[in-house]
Structures are given as structure tokens and as C-alpha cells.
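Missing here: one protein chain of the complex. Every other protein chain is in place.
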Amino acid sequence: MIKVGIIGATGYAGVEIVRLLQQHKDAEVVWYGSRSYIDKKYADVFANMFEIVDEKCLDDNIEELADKVDVIFTATPQGLCSSLVNEEILNKVKIIDLSADFRIKDVATYEKWYKIEHKSPEFIDEAVYGLCEINREKTKKARLIANPGCYTTCSILSIYPMVKEGLIDPKSIIIDAKSGTSGAGRGAKVPNLFCEVNENIKAYGVGTHRHTPEIEEQLGYAAGEEVLINFTPHLVPMQRGILVTAYANLKKEVTYEEVKAVYDKYYKKEQFIRVLENETPPETRWVEGSNYVDVSFKIDERTGRIIMMGALDNLIKGAAGQAVQNMNIIFGLPENEGLQQVPMFP
Amino acid sequence: MIKVGIIGATGYAGVEIVRLLQQHKDAEVVWYGSRSYIDKKYADVFANMFEIVDEKCLDDNIEELADKVDVIFTATPQGLCSSLVNEEILNKVKIIDLSADFRIKDVATYEKWYKIEHKSPEFIDEAVYGLCEINREKTKKARLIANPGCYTTCSILSIYPMVKEGLIDPKSIIIDAKSGTSGAGRGAKVPNLFCEVNENIKAYGVGTHRHTPEIEEQLGYAAGEEVLINFTPHLVPMQRGILVTAYANLKKEVTYEEVKAVYDKYYKKEQFIRVLENETPPETRWVEGSNYVDVSFKIDERTGRIIMMGALDNLIKGAAGQAVQNMNIIFGLPENEGLQQVPMFP
Amino acid sequence: MIKVGIIGATGYAGVEIVRLLQQHKDAEVVWYGSRSYIDKKYADVFANMFEIVDEKCLDDNIEELADKVDVIFTATPQGLCSSLVNEEILNKVKIIDLSADFRIKDVATYEKWYKIEHKSPEFIDEAVYGLCEINREKTKKARLIANPGCYTTCSILSIYPMVKEGLIDPKSIIIDAKSGTSGAGRGAKVPNLFCEVNENIKAYGVGTHRHTPEIEEQLGYAAGEEVLINFTPHLVPMQRGILVTAYANLKKEVTYEEVKAVYDKYYKKEQFIRVLENETPPETRWVEGSNYVDVSFKIDERTGRIIMMGALDNLIKGAAGQAVQNMNIIFGLPENEGLQQVPMFP
Partner (left out) sequence: MIKVGIIGATGYAGVEIVRLLQQHKDAEVVWYGSRSYIDKKYADVFANMFEIVDEKCLDDNIEELADKVDVIFTATPQGLCSSLVNEEILNKVKIIDLSADFRIKDVATYEKWYKIEHKSPEFIDEAVYGLCEINREKTKKARLIANPGCYTTCSILSIYPMVKEGLIDPKSIIIDAKSGTSGAGRGAKVPNLFCEVNENIKAYGVGTHRHTPEIEEQLGYAAGEEVLINFTPHLVPMQRGILVTAYANLKKEVTYEEVKAVYDKYYKKEQFIRVLENETPPETRWVEGSNYVDVSFKIDERTGRIIMMGALDNLIKGAAGQAVQNMNIIFGLPENEGLQQVPMFP
């Protein structure tokens, strides 16, 4: 039985890891780390866990934790994981970091977009970008996983086959993304109040959102050349879900069948990526509660562009689910263990 | 492997049975009955089932169905199940009816409140009222289960221990209930449109709702005398969830500890009923996606009343989950097989 | 032109006063008091006011304010207004207090339920409880108005005619109330976050909510005897709206027509109270955005009870609208000036 510690167990991603691991046969959470709720019963913070989780919240002494567990999930704000990690820790325990600290290979880019100093740049090279379907082989041997962001996972997976096959102009990509509110976290802030979010839609971070360089870097590896994107996130009055609508110029005329074959080439074998049929646009409700990403596309002959679309549950494939998937890969478990939930509708 | 047929597989309760049984080790759906969608792929109606369910919708020829399956769930409007059932069918197959046809023992009461003629009153006596925690023993031997309504399950379980122990006046009970919109079904009706339901709360069926006699009858058995209630349902702008707030006059002064002991006496051993602590009111979000009922209470010394509260997911413990639980009891399986989902939050 | 100052202009009730007074012919806001946003442009806090309100937020120096305005609205937490008011101030300016400070005549009751010491009990007797339709005459001469709470307005107006006419047992009243989330205010608190409120319904303050004694006191005046109620508020995932479902034992048999005549007797002449016809239950959507209260009732012969129902917009008739209505009465203006909005649907 794999012993799991969570630092940041009382955020929305944290409680989702807890929920998923309740249904995991080979792993159990033994450390519920939460600075804000030390000594409080976990089920008093999240009453859905009443009679399911009896433990109390603990602080996050990483040295002690590293001795007690096999893997640590850090579901914390940027800057914390990079300030905790060191060689000794990594020799004892696997770390799956849900923050952005190790996602971007170029330190200067990280520091520019996140506006903080990186505390342990020496581990950036080693860290594996944990987009499971693309970096599965590297993940198997990793000590440190940079678990991708929610917008990022959805954006990259929606676009990847087209970039990889060189079918679209990598400088023409525009990503218009929409997110449920749980992506904004559980912090007590006025903009996240019910009355501020409900009956509203807005763009935010236009031209400045920090997932931009992460998407550009990863798509750049696939393209073999520089990728430059516009990325515009929007806040939608719903709890979960990311929808990506991406636009790019086609380099040449292609048919529906040709593009479908390209998507199938990369994703047909993937159990968590569903390539929809007949130009059906993905919808967040059809993946909610599951680790699926649904992708689809539409060729617009009038403008010579392709619209690439994807949907996922930001707390599962966009955070906790992908983290568990990475854990399964690292420890040689079936990749879908604990992740077999069928999307819940309505 | 138990073979399952569903009549009414494309309603909200139907698709929830399908979802739950995907996670059931010993049962599988082999017949997706839906008059409205015959020959259409099930996953084209509910795209969450894409790459999960490959079957097409079938009509509902019950004779053919009875030969092919071990159990039939009828998730259909009132009147259908009672028009289909007969001795020959019941000798071949178990029937778990999610409609109201066999819930009320008195035919006249049924016909008065439902305003339709009962088509097979000869089976009413035999039918077991499938409130699992109360009628478990009878269910083990049943051929025909009257699966309780969503409001009913929540109301009865919230009040049952107090009535059973004779602590409240059975003529003083007032039940103010609130339901998510999936309880209204998937019919294309103006009152269920997003713009009609959202940003609104209303009472409906005041004094006339058909769950009233079902609650009165079942609580009457527990009380050993006539129970007369006010029942007022309300429609809430959310998808899932029932919340019951029930009021009754205490027959004598009781302490919190005494009442807590009464609830624990009946429910402590029940895995799907959670008696909350410290007067914490239940909330629908803490049970959503699970088969749990959370119950709680508050004694008001000022008025000599007790407020009894309960919350459940109307599509699970209030419909599909309880139906699967009944199936498990009938077939001697672990009662929680397929029902171990942890409530999903947020 | 009446000059208006608002203390607490950046809460939800505050901004609603601002909005209503934009459409008022004889009053204008000249002081936007907000401790949290001093020197910030009001339209930078509430962008709906961009190009409409150009002023900045000011602090709340009440002496200075009293010299500059004709009426002050205090839309602040309990305890502030009572700490500011004094004879000199009241000689200069009318005060309409939207907090609870002067609503309850019995200081001990106030201090018990609100758990704070009252700072100026000497003004309680003078303060007029500003339920316009009931205390209109007293309001005309008032210096200090205790503007009623949102739950309270809806509860009292739904029940008042029945109590006043002695048709129901005043010890049997049970009020089950449901509120939109704006009633919880604009404070940055986790329980009010979108992801905590959405897809949920819960009771809170069961047996302890502070509007209880306010309702009991006011209904007691109407009854001419002590009134004792159960009051249970619930939080609903919507922005605006209060729905009250109240239950009471009828003292004698009455017909629909008799009760309708009683409601009409008190409310027919009132432009902001609509007595619905044909037992139609009120719905919050039909009053949203307006100063209306819709009331209705249903007699249940089976149980000998009456169900009395009411709906209003908590920010208008339940707060800002009633405050403006009180201002109009005090200054001898048409009572509906600035309050002629038609309910907005959807």
C-alpha cells in the first residue's frame, strides 16, 4: 500500500485527491497537511468526508513527512514546493507538485510571468512535465513531477496532434478558454463570492495569464519550433470544468477524415482522451466527475482555419486526477486505478 | 453476473442507474429501454457514456425482456409498471419499480392522489416498500419492489426514529422540503427551462403533492397510529439534492443526548445513514454524488418543538442508488456494491 | 432636492440604494460612505456605475455628514448606528438605519439575541419600526427609522392579516424561510464563495436566528398577545429573493373566500403588496428587481392548518427599497417615487 502525504489538503484540489484516493486500491492518504486547519478534524472542514476520513489536519513538516510517506502531493500556491525540495527529500520520496514551480524549463520565463524568484532552479531540469499521455515514459523514472495546470492540459491536448504533424501555423494559434470557479481556489476573496460570479461571464488576465508560457513551451517541443499564442481565460458561473476553443490557420487544405485520423493516431489508444465524432463540440458536463478529456475539431473552409476544442474537469484531469495518474505511472500501477469514475450527469 | 434491464433508461434516474452499474462488480446492463430513442445509440443521448456504453436504445417488450434479464428497473411515469406486471413476469424476473405504482397499500388512496386507475391492484400487497434500512428483511424475499420516492425517503428517514419511539405528536408533523430540478425529470416543459428555474425558488403542489400519503402511510406503520402531515415541496435552482426541514411537537421534554441516542439506536449500524453531530444542519452538497442520507435535529425548548433535518441526493439515495441497494439485498450481494462513491465537492 | 448620505455604500444594500436613487426625481446621493474604500472611485468598486456615479468613497464622519445631508442611510453591521446617534445629530438629520439596532423595543432581548451591548438605548422608544404598510402614520413624524430585516418584512407581511384578525393560534406559527445569497452580505468569507453556495441548500441558525424576536415582537403587537414562533432560514443558490412558507393552526374553519377577504382588507389598497389569486404560490422571480411583496395562502382542511406564503426581493422591499419608501413617507413625497421598477424576468 502506497502511503500518501498531501501538503495543501484543504484546498479544492487537495480534497479531490483525498476523494479519488478513497477509491484507490493501492494507495492511502496518511498525512492531511493544512497550515490553516492544523489539529482540526478533516471531516469538520469537508463534511462530505464525515465517517469516511477520521484524521486531523497536520502541519507540513516536510522532513518528517518524507520519512513517513512514499509520495507527497503539493497542492499549494506557487513558490512553496520549490522552497521545500532538496536532494535528501527527493532521495526518500516522490514529489508530485500541483503548483507551477517546475513546469517551465526556463527560469527567466518563470520569474517574469510569476513575478517571484525561483528557490531551487537546480531541480528544474530533472522535473518531468507530467502531461501523462505525452511524457509517460519519462514519468516512469521521475522523482519530481511538475503536474500541469488545468487550462494547460486542456489547451495542449486539444492542439497537440495538429502541431506535432505540422498542419497549422504555430504563430497563428489563439486559445479562448473558459473555466469553472473552483479553478480560482478556496481563498476568501470578494471576486469569488457567489453574488460576484453568478450571472456573469468575464475575461481576465488578458494577455498576461501565467499559463501562456507553459502552453507555448510544451507546444513548442511538439512543433520543433517557436510557438506564440494568444491565451484568454474566462470565468464561468459553474463549479467545475474547462472548455477550450482554439483557432489556428491551416497550412494546407485538409479534409475532416485526414484530421480525424491525425487525432486518432495520437489518442485512439489513450483511455482518458476521447476524440468525439461527427464534429460534435465537447461540453464540460459530459466529462464532469471523471478523468476524461474530450477533444473535437471543425474545419472552416471559408477562412482556412481549424477550430480545435477540448473539455475536461479542472479538478480531475486538470489537477488531482492527473496527479493520481502520474502516481500510478511512477509506481507501476494500472494507470486508471482510482480514476474509473464515469462522468456524472446531471 | 446479474443481467439488468432498464425500462426508461433515458430519464435522469435511468442514466443514473446506468452510471452506478458501470461501477458494479456483479451486475451489468444488457437492455437500455427507451421508447423515445429506439435504435439511437445510448451514448448519442448521453455523451458522458461515449466509449463507455456502446449499445443502442431498445423498446420495452417486457416479455422478451423478462427472458433475457434477472432484474428489471422501471424508471417510468406512474401507471406503466402496473400495466406491465403479471404473475408470469414475476416468476421469471425481479422488478424494481421506481414509479409510485406499488408504494401505497390502499388502492383508493393511490387512485385519489394520482388520479389514475390502478392496473394491477392484486400485486400491491406483495410489493415490498423498498426503504432499505427499514424493510431490509422483507426485501430479501421480494419479487416486486416499490422503490420509494426522493422526498419520501428523505422525509421518512429524518423523522422515523422520533415517531417509532413515540417522542413526537404524529398529528403535528410539518415537512418543508426542497428539491433540485432533476427531480422534475427530463421532459421538455417550459417550467423546467433554465431561465424559469434559475434565480428562483417556489413552493408547488401545496397541500396536494402525491408524496404526502406515502409518507403518512409509512410513518403510520412506525407510529402504530394515524399520522397526518403537512408536506410542502419547493423547487431550488440546483441540479441534485433534497433537503427536508421537518417540525413536530415533542410529547415530553427531552435532552439533546436522549434524542441523539434514539437516532443512533436506529442508524448507527447503517452505512448509508450518517447522524450528524453537534446540531450541525445537513447540506445537500455534502451528500451529492453518493448514496448517503445525512440526518440531524435541533430541539427548540422555547416552543417545545423539534426540528428534524435530512439531506440526500435525489437521483441516488432518492432513486437509482436505493434501487441498486435493493437489487443488492435481493440477490444477496454486499449492500454497498456499486454504491461506494464518496460525495463529490465542490 | 433631498440630499442623501449613505454610511456603508459599498455593501449590497448600499449599492442598491444608490441604484434606486438614480431613478428618484427628488433625492440625490451626495455622500458615499465606505470605510473600506476611502478615496476610491465608487465606480471602480461597482463598475455598473461607470459614467453614472463619478464620486469617490468617503469616510463616515457623522457630524460632518449631518451638516451636509437631509437623511442618512446606515447600511452597516449591527452596533454602528447606535454608537453614532445622539440628540444633536437627530435634530439635524433623519436617520434610516438598515441594521437591527433599533428594531427591537426590549433592550434585554436585543442584547441576548445579538450578543452585543446596546450603545444608545435611550432612542429605542422613539425609533419607528419602518414596516411602511403597517406603521405609515408613525413614520411620517419620525426622526429615526429602524428599517426592518429582509426575512422579517416577508414573514410579517405574509402572516399579519391572519394574526390581526385572530384567525390563527399565535403559538403555532412555524416560518420556514429561504433566502438568496446577497442577504449574507459582501464580506469575503469562505461560506459565501460560489463553489460553497452553488448546487447546495442548507438551513442555518436553526432555533437561534436573530430575526426571530423581531418577528415575534411585531406579530405580537398585531395579535395583542404573545407570539412564539419557530423560524428556520435557508440559504438558496440564487442572488436575490426571500421566500417564506409559514404554517399555523386555524382557530376555526374558514373558507378560501373568507381568508382572501381578510388579506384584501389589509392589502388591497397597498401598491407594493400583491395578494395573488387562486391559491397561486408566490415565486421570487416574479418580484425580483422590484419593491413588491407577493403574498398568498392555502388552507389545508386535512390538517386544519393554513400555509401562508410570501416572496420579495431581499435587497429592495427587504432593504434598500423599503428604506427609500420610508424616506418618501418622511419627506411627504409620493410613496412610490424611485420605486416604480417592474419586476425583471428572466
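Chains here go by letter, A, B and C, matching the order in which they are written, and residues are numbered from 1 within each.
Criterion: a residue touches a chain if its C-beta (ideal position, glycine included) is under 8 Å from a C-beta of that chain, and two chains touch if they have at least 3 such contacts.
Quantities reported herein were computed from a predicted structural model and do not represent experimental measurements.
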item: Option from C:H118, C:R143, C:R274 or C:K298 whose C-beta touches the chain left out; value: C:R274
item: Hidden-chain contact residue, picked from the options A:G14, A:G33, A:G149 or A:P282; value: A:P282
item: Absent-chain contact - pick from B:K25, B:K140, B:K189 or B:K268; value: B:K189
item: Touch with the omitted chain, as defined above, among A:V30, A:A203 or A:A261; value: A:A203
item: Contact with the hidden chain (one of B:S34, B:T76 or B:T181); value: B:T181
item: Hidden partner interface residues of chain B, rising order; value: 12, 181-182, 186, 188-190, 192-199, 237-239
item: Residues of chain A (touch criterion as defined above) contacting the omitted chain; value: 171, 174, 176, 178, 180, 195-196, 198-204, 206-207, 228-230, 232, 234, 236-241, 243, 245, 247, 279, 281-285, 288, 298-300, 302-303, 305, 307, 309, 346
item: Contact set of chain C toward the excluded chain (per top definition); value: 12, 15, 19, 22-23, 46-52, 182, 199, 239-240, 274, 276, 280, 283, 285-290, 294, 315, 340-346
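Everything below uses one rule, namely that only the chains that are shown with their structure count from here on.
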item: Chain A and chain C: spacing of chain centres that average the CA atoms, whole Å; value: 46
item: Whole-Å gap separating chain A and chain B, where each centre is the average of the chain's CA atoms; value: 37
item: Interchain centroid distance [CA atoms averaged], chain B/chain C, Å; value: 38
item: Residues of chain B engaged with two or more neighbouring chains; value: 199, 239-240, 283, 285, 288, 346
